[in-house]
Every structure is written in C-alpha cells, then in structure tokens.
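What follows is an incomplete set of chains from the complex, kept in their original frame.
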Amino acid sequence: MNAALAGGRPDSRAVRSAPPLEPKSHLDAALLSGTVTNTQLTLVQIDNYGPWTVTPEPRREMDLQTLQSRLFADIAQFVGYRGGYAFFTRFDNMVAVTNGLDTDDHELLQESMGNRYPVTVSLGIGVDPNPAVALEQATEGLQRAGSAQDGDRREVLVGDPITDGSDDVSIAHFDVNDATGKYTDQLNEFDSFIQIEQGYAALMRHLREEQGGLSFFVGGDNIIAVAPEMSTDAYQGAIDHVEEAVGVDLKVGVGRGASAHEAGMAAKHALEECRHRGTAVERGDVTADGA
Amino acid sequence: MNAALAGGRPDSRAVRSAPPLEPKSHLDAALLSGTVTNTQLTLVQIDNYGPWTVTPEPRREMDLQTLQSRLFADIAQFVGYRGGYAFFTRFDNMVAVTNGLDTDDHELLQESMGNRYPVTVSLGIGVDPNPAVALEQATEGLQRAGSAQDGDRREVLVGDPITDGSDDVSIAHFDVNDATGKYTDQLNEFDSFIQIEQGYAALMRHLREEQGGLSFFVGGDNIIAVAPEMSTDAYQGAIDHVEEAVGVDLKVGVGRGASAHEAGMAAKHALEECRHRGTAVERGDVTADGA
C-alpha cells in the first residue's frame, strides 16, 4: 500500500469523508502483488474548465450540459472502440479504464478533442492491481503538472501505460432488483432517483473503503465497478451492506477479461444469469462474443 | 426515518420509498397557493429502455453511454433554446423545467427523438408551485399510461402545460467552496468525487424533504435546484445542514424569472456575487442579459 493513501492526510475532514485505502484481510498478498488483475486508469481532466464556464460571463447552462455530455460521449466512443470503459464521473473530470490503450492512443484522443471542442483535456495514466491506487497515480501525475484551474497547464499527458498486454481487468455490473416495479412505476421520478442515488452512495463508499474498487453510476439502476480481485463473499458483503444501510437490494455480475469491454460483457452476461436464477452474485468468464 | 417522511402516505410501499411531501411551517399559505412561483416540469422517460439494452444480447456499454448522453444533450439543447433546463437524472428518466414550452413543443421533441434514435420517449407534464408536487403529477401521468417497461406503451404525452405565461420559476445554483483547492488538486479523482457526491446526496434529500425542492448534480462541483419560494434563511439552513452532515461547504446563488434560463442566469450571477463578496447566499434579479 501506498503511504500517501494509507494515512498522512493532514486534513481530518478529508480523511473522514474520503477514507484511506486499507489492506483487507480477505485480500491476500498475491492479489496485491498484481499477478492477477492489473487495472490501467486514465483521468481525463478538462483544462481550466470552471473559469471558462464563467468567462467573460456565465455561459448558458444548457450549452454547458450539451458540451459536457457530448464530450463524454466522444470519449466513451473512442475508449470503447479500443475495449475500454469511460465514466462521466463529474464531467469535468472523467475516469476511464484504458487497458489496451497505449500512449499514441492517448495522444490521438487529446489531439482530436482539441480539434473539435472549445476546451482541451489533460490525461493522467496510472496502473495498479488496485483501482484506487491506479487512480491515485493518474491523479497525482496531473496534480504535479499544475492545478486543474491553472490557465497555463494545457494538454498534459503523463503516466505510463501497460506495455505487456497479458494482464486482466475485473468489472462488476450491479443493478437494483425490480427497480421498475418498486420505484419507477411507483414513486415520482425524483424519489426513485433518491433511492438509486442512496444505493449508489452506499456502494461507492463501501467498495472504495473496503476494497479500493471504484463504482460509477451509469444510468437507470446500473452501477459499474472497476474492481480488484474480490471473492464472491466480498461481493455478497457489499450487497448486504447496501441493503442494511439504505434498504436498496442489489445484485451483481462479475467478469474478468483482457479489456474492460471483455470483462464488462462477461459481467453483463453474469448479471443476466442472476436474473434467470434469482441469485445475487454470479461470475462470468469471457464469452465468445465478449471480445 | 424522518417523521414527516414516514407518515401520511397510505400505501406502505410508497411510504417507505417515496417520502411524502409535507407543508413546512416556514412556507406560508401564499407560497403554496401558487401566486408567486409556478414550476412546470416534464418527465422524459425512454420507453422500455432496460429490456432494449439487453435484447437480444447485452449491448456494448460504451454504445449505451454514448446513446444516453447524446440523447440527453439533444433534449438539453431543445429545452434550453426555449428557456428551459433539462437534467440527466438517471438518463433513462430525465427531468426538465419546461415553463414556456407548450404541448406542440413537447410533440415536436417527441417526434424528433423518434426520428433520430433507436428508442422513443414518453413525456409527462406537471405544474405546481412546489416542484416535487409538479413532478409527482408528471410521473403519475406516465404511470397511469402503463409501466416504463411495458413494450406497448410508446410515445405517451400527458399533462397540461401552463397556458398563462405570467408565472415565475425559481432556480438555485450551488457550488462547493474551493473545490479545486480542497479536492481536485489534493485527492485522487474518485475521492474528490465522493466528497461532491456526499454533498449532493445530503442536499438533495434535505431540499426534497424540507421544501419539495429538486436538486440535480450538473457536473464539476455544481448542483442546480428547482426550488419553491424559499427564504434566505432556508437556503442558509440547507447549507448548514450539508456542512454538518458531511462536511462539504456550499454557497448558493438564487434567481427568479419567467423561465428556468432567466432564473438560472440570475442565479449564476448571484453565485458570482457570493464569490466576490465571500457570502454564502445571494439572490439575483433577472438581468438584462438573462433573457
């Protein structure tokens, strides 16, 4: 474990609300040594975006929403066509699983965004068996290059992609049991959303704190986590935790593969298995059509 | 569970998952009578989306992410050009403030989406001084027409827009104090995101439960709330609540106007005032350039 992550954060509030990653007893040494999964994450940060949105005057909110979601869509397409996954996160900062993408790919993405948008992006790459550690690396690379709101820091590209393509990535795809029947068709949309959000908030913290897994809400009642190697019991524990904490019932399909897409497709098929069998956790291998 | 939340609703399932809206003592009768603000909300629901995403096989996640975010972007542009605001919410269900949009506008949006996407949308419209009540109406209209996952329920349009354009809407634009300095430039992106998410989760519940206000995360460290008439003290109370609950420091600009865009522009300018003055709550009138 990285010292910066394990402690040493001076501000007590930050520590309280963004707890450091701790080694867990059920993660054995082999898992942490990186022989099993190895996640490559890229932090995509729009350069100096906040100031831009209010210069010279605050810009129309719907233009900003359109800009952000289309820029994300383009990144999702770019990364997705190479087997990766991208998550919108905060839109001005996006996280992508980029196993299989090399430095040239990252440069191409950066160049193309700069050619087509009024803003530019900086990219930080990190690699580690533990996703939270990989993202820590990716973020630190950009932070060292300057502030996200430093007008002179543009189109930074830092970090070293995996050169040996032999590693796997692990993806867990969660959804809410009968979300349509229990929420969408019963409650007003905002109250449905509160339920889903609560489930997400509980899961995101639990997986981050207990495992170093990074969970992203991807729409509807779906949450996709970039996970380290985790046992079935650990997934069941996460589901139990969310049910106990906020009363939201999840199930999860887990997949492994050489890319996020392969792992994610295996996870989706495993989630379909949950649906058919009424189970809470299923694990899938990469299927023929998962490539 | 909050007592106000726990009671009043006859259906036990609804009660648990959909906290009823209660009149608050600090909302006087005049406010509830609709003479001051009147919010028109539209629920945009993709028809039968969940089943479509896994038929005949689970579809590529990045294609779904691209589809969803572009569809939202198109709705944001359509609604935004007419003075409205759209929020992505869960992406398969989106909420828009549509004061100023009539039934023809809604039909045009529906037709255009159907012409350009592989999915269709249903639209429910609700109007009330209290946003939560307006959304309740909008949602109920669609729910009465059938389930969100009913394959035969397509392109429903229900609800009656405001015909008299004299009413106002109220928009509050929150952001996090020094989010870049405290989070983005200090923590890894996921831990920054956890902070923002926690602030959002606390605020969304508070405003919903206490006021019937609906808050939406719009990227970065920004949250936009569609609000009923609320006092400055009530806004300060919301900010205090979030700080106490999760340690996230917010400020807010509040605006009123004939449309969400006008109100929102006034709110953005008021938020700039907070920045310049170091205050936590500022209220803005519609400015000349807000139209």
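In this document, chain identifiers A and B correspond to the written order of the chains, with residue numbering beginning at 1 in each.
Throughout what follows, contacts are C-beta pairs under 8 Å (C-beta built on N, C-alpha and C of every residue); 3 or more make two chains touch, one makes a residue touch a chain.
Just so it is clear, the model here is predicted, and its values are computed rather than measured.
A.B. asks: Of the identical chains, 2 are shown; go ahead and state how many the full complex includes.
C.D. replies: In total, this homomeric complex is made of 4 copies.
The rule is simple: only the chains that are shown with their structure count from here on.
A.B. asks: Could you tell me the distance, in whole angstrom, between the mean C-alpha positions of subunit A and subunit B?
C.D. replies: That pair's centroid distance is 24 Å.
A.B. asks: State the interface residues of subunit A toward subunit B in the complex, per the touch definition above.
C.D. replies: On the subunit A side, the touching residues are 11, 13-14, 16-18, 43, 45, 49-50, 53-54, 57-58, 60-66, 68-70, 72-73, 76-77, 79-81, 84-86, 88-93, 95, 132, 135-136, 138-140, 143, 147-149, 180-198, 201, 204-205, 208, 214, 218-221, 224, 247, 261, 264-265, 268-269, 271-272, 289.
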